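Here it is: the structure, laid out below.
Apart from one protein chain that is not included, each protein chain of the complex appears where it belongs.
Chain naming follows the written order as A, B and C, and within any one chain the residues start at number 1.
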Amino acid sequence: MVPPSESIPALTISPFERPGEAPPRPERLVGIGVAGYGYWGPNLVRNFGMTPGARMVAVSDLSPHRLASVKALYPAVKTTPVYADMLADPEIVAIAIATPVSSHYPLAMQALEAGKHVLVEKPLALNGDEAARLVAEAERRDLVLMVDHTFVYHGSVRRIRELIESGQVGKLRYFDSTRVNLGLFQRDVDVLWDLAVHDLSIMDYLIGKSPVAVAATGVAHVPGQPVNIAYLTCFFEDSLIAHINVNWLAPVKIRRTLIGGDRQRIVYDALEPSEKVKVYDSGITLGDGPAGPDGPYDRLVGYRTGDMWAPKVSLGEALSVETQHFVDCVSQNATPLTDGKVGLRVVRILEAATLSLKQGGCPVQL
Amino acid sequence: MVPPSESIPALTISPFERPGEAPPRPERLVGIGVAGYGYWGPNLVRNFGMTPGARMVAVSDLSPHRLASVKALYPAVKTTPVYADMLADPEIVAIAIATPVSSHYPLAMQALEAGKHVLVEKPLALNGDEAARLVAEAERRDLVLMVDHTFVYHGSVRRIRELIESGQVGKLRYFDSTRVNLGLFQRDVDVLWDLAVHDLSIMDYLIGKSPVAVAATGVAHVPGQPVNIAYLTCFFEDSLIAHINVNWLAPVKIRRTLIGGDRQRIVYDALEPSEKVKVYDSGITLGDGPAGPDGPYDRLVGYRTGDMWAPKVSLGEALSVETQHFVDCVSQNATPLTDGKVGLRVVRILEAATLSLKQGGCPVQL
Amino acid sequence: MVPPSESIPALTISPFERPGEAPPRPERLVGIGVAGYGYWGPNLVRNFGMTPGARMVAVSDLSPHRLASVKALYPAVKTTPVYADMLADPEIVAIAIATPVSSHYPLAMQALEAGKHVLVEKPLALNGDEAARLVAEAERRDLVLMVDHTFVYHGSVRRIRELIESGQVGKLRYFDSTRVNLGLFQRDVDVLWDLAVHDLSIMDYLIGKSPVAVAATGVAHVPGQPVNIAYLTCFFEDSLIAHINVNWLAPVKIRRTLIGGDRQRIVYDALEPSEKVKVYDSGITLGDGPAGPDGPYDRLVGYRTGDMWAPKVSLGEALSVETQHFVDCVSQNATPLTDGKVGLRVVRILEAATLSLKQGGCPVQL
Partner (left out) sequence: MVPPSESIPALTISPFERPGEAPPRPERLVGIGVAGYGYWGPNLVRNFGMTPGARMVAVSDLSPHRLASVKALYPAVKTTPVYADMLADPEIVAIAIATPVSSHYPLAMQALEAGKHVLVEKPLALNGDEAARLVAEAERRDLVLMVDHTFVYHGSVRRIRELIESGQVGKLRYFDSTRVNLGLFQRDVDVLWDLAVHDLSIMDYLIGKSPVAVAATGVAHVPGQPVNIAYLTCFFEDSLIAHINVNWLAPVKIRRTLIGGDRQRIVYDALEPSEKVKVYDSGITLGDGPAGPDGPYDRLVGYRTGDMWAPKVSLGEALSVETQHFVDCVSQNATPLTDGKVGLRVVRILEAATLSLKQGGCPVQL
């Protein structure tokens, strides 16, 4: 088991991080099979193809058209419409699953039962029980089960965690994330399971503890379709509070997270071209304005009372860091940063949120 | 009674809107008394001083220091530490109240009982019963009772209402407002009553109907102090949903409202120097991406599928439009856009939100 | 010869523009050879590989390492360290040259002499005489000679040209472009030939006429190295003026062009995620402020006196539109939008700018 803090340096092994350096070569290359070549699959195949220590062996997908495009780009990669072919393939050591969420559990379970290490697209499963069974099966067989919480492997998010761990941010007070865009209605999951899962994975990584209760509200504008706008509040044991705002119908794309600590406050904007992480030495000490109906705060708002600092962050592709980490964990039998347990924690929160949503916002204990 | 839609043109009587044009002069100037010269009072005095048809008569405040600063700027304006002096002053026809919220009810009620028209700082009162009594008293005496919902008089908000009334935005689906900044902890009100009241007044003006239920979550980081971060969801009869995010501890100032309709979507950013209102002809018709774990939406996000249009909006000072409207209503015995009933509706929502907050987010019916 | 205005629709043939539509297939595929697989070459190979009507035949480069990476990605593509091999290859109908500028002339001339159609990286050549000889040779042999002015194929730039041609912008008054970033010192060209060439190609496409004189200033901070900061003014027959600001040492990346017409003004910001083109209905009619040392303009600045409009622009990859256009011109024997003559005009301006720079800014007639 490699604790996160120690494994962080290892994660930086990536062509993006250290162009010159040759990564440690395991005895044998890790043969990779990718299930699903729809939206995310091609990114997985491309990155595993570039990952030192890995070898892209095969891709399975139900669509002949998609398999043809695999062949065109990667003549050496086997393609099959039959998932079982990959399970039976001795060259395949690990399987990455990038299929619709409803199929995550059966495909991942079959892979584990076939003795393959598994990387599963987020969310890990459709509910906590399925996720728990996958975790148990992976442990029983001592196989790597990793969930694709991509943002945890972003340089920005990793930098924020370093800032928090250094203590300079101080005691965390709030985590407030907005992830909205003009999206497309999903069929098998709602906007919480589709978008909020990203923020929950970031929150789990940065805060390092689970909420004690969640309250969620939202709406489904198309009858019979999943909820397409939702607001999630997470309550923690102390006065820490987290809030996530997700929306498939926004006119603009927003990817902004505010993280407030006693000493510093952080703004993480994933859409900023270079200054994605901003650290504010701001305080509320300037309270010498005259009293009034609105209080003096309006005299202060918009004025930082301290410096702002935008630390350099790695702009390398997160997925390449992640595929490298997965391959390292498989070849070194280490526990991934985002293992099944992390995936399970996030799914449990989503489950509770779904229940709270049905109750109109009443909090659900975890 | 002047219905809002008709009274809108009247509102544009303002030195900022039509520099050349002389406003209709009533028989006699409306004598104004301002109670409270703290944070907001000076703005009221300055604007009433510039308002055609009005005359600044007196200012009352408990602080001799503040009264001295009134004298220094406006030698002709009477000053007194005794509020009752203004009630007894025959020159004073109307009183503007800019004192702490807890004193709104007693001061406003005394003014009405003294036969004065009243403009009250937002929120109208500390609770619905007080607000209702003020509304009843004003009606009984046929006096103007107006609440200072300043944003309703902003050119941007008025322009958005015109867009919605024109039908081009289509059926409203959501109203999502964020109002955060590095504020100062208030003592007599929490962050909902301090900041969300602005968004609720904008929502009431733009949507034109009240929610059927509200759910609120939040936290008070300083024990014994008011809630300083809060999230409010408003449910309406149809699938319209509204959400308000207010925070006194943010590192940056954000004033952004997303308004979603079936045809168009609007982004209102009060901090944009000139393009405060952006209208997006965006849709979700481009759903031809390949299916996948995240669905094809990521191929679309960030891509507008239509034009964006930023209509010209008046950048004149809202308060000058508002003081003019108040004086017009007093001299023409008209009903203000933001009369006591509007103020009462907003206070009822805040009351319900406070109750929901105590219940950890369980919805409260209105 | 296809005049630009008519050929514009043809240009939109691109998988990005019309995913569903099958492009017109010529009798035979156009065999492509790419010379140089450094920075830009890989983009050419990737796009020609996706271009209907084209077939990637071979890549030449002096570096075995780079040729190996070609093989890895495109096993079917021939590779050779000898440029002459491509000249002799009967399968190759057209050659794209993406080598250092100093080699553009010899390689392009050899290709033309070998009867190949040619696409040359910008700038077309190191000086006007070389460029003119290439143009003459291509005409003599009736071969397509196209210069890679990529920005002309950007949806944004094409949209701006449509706006100008529609007449709504009015008579053009100025073209003011800033293209700065933290670049790397080039060895064979200076910042004008490296960066300003982009703006000059955009200017040539949008304005449609050449300047009568140019004046340039700049500095070389590293002795013996090329000028790394430069400012170029182009004078036209009427009062139209153009200015280009290029800098390799800026701390931030700026890609902004202001285009002023009598009726409307345009801001083109290539770094804006979606609203790359903004059209302002602004005027200077609001001149009713009091006279003073700075005049009343400060009362107006920052206030748009009209609407702003951001038309939808295609966000497809410009290079794919361009490679398609090249292949179409080769197979239909048409004249490219950015043919040798255009490349020559731009090189002539750069030549004059270089001379003016040596004179400390004195204008040079064209």
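By definition in this document, contacts are C-beta pairs under 8 Å (C-beta built on N, C-alpha and C of every residue); 3 or more make two chains touch, one makes a residue touch a chain.
Just so we're clear, the structure is a prediction, and the values are computed from it rather than from any experiment.
Participant: Of A:L62, A:V82, A:L271 or A:L315, which one is in contact with the hidden chain?
Facilitator: Final answer for the missing-chain contact: A:L315.
Participant: May I ask which residue of C:T178, C:S210, C:S314 or C:Q332 touches the chain that does not appear here?
Facilitator: Counting the whole complex, the residue in contact with the absent chain is C:T178.
Participant: Among C:P52, C:P100, C:P273 or C:G316, choose the residue that contacts the chain missing from this document, as touch is defined above.
Facilitator: Touches the omitted chain: C:P100.
Participant: Of the residues in subunit B, which ones touch the absent chain?
Facilitator: Residues of subunit B in touch with the missing chain: 75, 252-253, 271, 273.
Participant: On subunit A, what residues meet the omitted chain?
Facilitator: Against the missing chain, subunit A presents residues 19-20, 273-275, 281, 288, 302-312, 315.
Participant: Identify the residues of subunit C touching the omitted chain, counting contacts across the whole complex.
Facilitator: Subunit C touches the missing chain through residues 36, 38-41, 66, 98-101, 121-122, 173-174, 176, 178, 180-186, 194, 213, 215, 217-221, 229, 231, 233, 235, 239, 241, 243, 245, 247-253, 258, 260, 265-267, 271, 278, 280, 282-284, 286-287, 289-305, 356, 359-363.
Heads up, the rule we're going with is that only the chains that are shown with their structure count from here on.
Participant: Could you name the chain whose CA centroid falls nearest to the centroid of all protein CA atoms?
Facilitator: A
Participant: Quick one: which chain's Cα centre is the longest way from subunit C's?
Facilitator: Relative to subunit C, the chain with the farthest C-alpha centre is B.
Participant: Report, in whole Å, the distance between the mean C-alpha point of subunit B and the mean C-alpha point of subunit C.
Facilitator: Taking the average C-alpha coordinate of subunit B and of subunit C, the gap between them is 51 Å.
Participant: Which whole number of Å gives the spacing of the CA centres of subunit A and subunit B?
Facilitator: Using C-alpha averages as centres, the distance is 39 Å.
Participant: Which subunit B residues reach two or more other chains?
Facilitator: In subunit B, the residues touching two or more other chains are 302-305.
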